[in-house]
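Here the complex is missing one protein chain, while the rest keep their positions.
Here is chain A:
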Amino acid sequence: MKKLKHFALSAIAALTVTTAVADNVVPDTVDFTIPFGVGGGTDVWGRFMAPNLTAHIDGNPTIVIKNQPGGGSITGTNLFYKRAKDDGSNIIGTSASTLFPYMLGDKRVRFKLDEWTPILASPTGGVVYVQPDLGIESSAEVSELLDQELKFASQGPTQLELPILIALDLLGADVKPVFGMKSRGAGRLAFERGEATIDFQTSSAYMSSVQSLVDAGKAIPMFSVGVMNGAGNIVRDPAFPDVPTFEEAYETVHGKKPSGMQYDVYRKFLAAGFAFQKVIFVPSDAPSDVIASYNDAVRKMIADGNFQKEAAVQIGPYQNAVGLDIAQYLSDAVNISPEMYTWIKDWLKSEFNYKL
């Protein structure tokens, strides 16, 4: 046994030496934690990114995807927080459902986002659409929505739909959410069955499954969540240039631009849920040259024409961002001021009787 242990220890030493000697700063094997099951949106995104990252990092490290589902991604992210090595060989891919519980102070959350550095962020957009039998013919008539009860098939009060629920409330719509949908896809099915009268999908799902409904006159787009431009303003989504943004819809209804606490909270969750919908993080304790090398790789990858073409098909027509460039925005987006926290807490309680 002693001999075995000695052998094992020397083996470990040997391995450590080899990694230290290698020229490339990013370790040869990188564990890429995906805190969701195989085949889900974040998993597909991660599996798309992994080979592209490999190709652009010096030394072409092997990136191994580790799925760790549970707790709507909280479990896997907690484990990553606890166990990740700080040599840059462990990275994690998160989604809106990782950031929201963090922002809402879910007591299961043990991870601290401010101890991690983003290296890549993938944004998405989304569109809200309604049934044609509500008596509305186009997004210009959005005011007509206000005097009827709208049924919205949703996953839950604190899921990806949260900013949409806040926005519809801000607009003054009488939305009656039906919770418990297994996915956004299940919500869309409820809309197609005519059970739900209003629905929302992220860009890629909208393009693949809702556009055909719109073309057939079975759905009418109302507004998109838009995208943020360089100056920090929300502008029309390049994927849906004909669909007004929420801000435009609000102006149509109320005759002024949205502002105030509720709008600020909306913008927070919009940023975390959409602008930074998928993020790859590395622990900030990783050596700075490793982090720099990841960022360089992402920058090269994003500029690569082939990647852009494939990414447009796989994850939508949005510009992916280098972690370094958006780190400040991201940390702003996920940090909720005490006033905002009180507001969202009270709002969830009064709207859905949901206790934070």
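Just so it is clear, a contact is a pair of C-beta atoms (placed from the backbone, for glycine too) under 8 Å apart; a residue touches a chain by one contact, two chains touch by 3 or more; residues count from 1.
Everything below uses one rule, namely that contacts and distances are computed from a predicted model.
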item	value
Missing subunit (named according to UniProt) among the choices "Cytochrome bc1 complex Rieske iron-sulfur subunit", "TctA family transporter", "RsbT co-antagonist protein RsbR" or "Biotin-dependent carboxyltransferase family protein"	"TctA family transporter"
Touch with the omitted chain, as defined above, among A:V44, A:L134 or A:L324	A:V44
Touch criterion as defined above, residue of A:K66, A:R299 or A:K345 at the omitted chain	A:K66
Among A:G172, A:G185 or A:P238, the residue in touch with the chain that has been omitted	A:G185
Residue numbers in chain A that touch the chain omitted from display	4-5, 7-8, 11-12, 15, 37-40, 43-44, 47-48, 51, 64-71, 75, 78, 108, 151, 153, 156-158, 176, 178-180, 182-183, 185-186, 188-190, 192-193, 195-196, 205, 208-209, 212, 313-314, 352-355
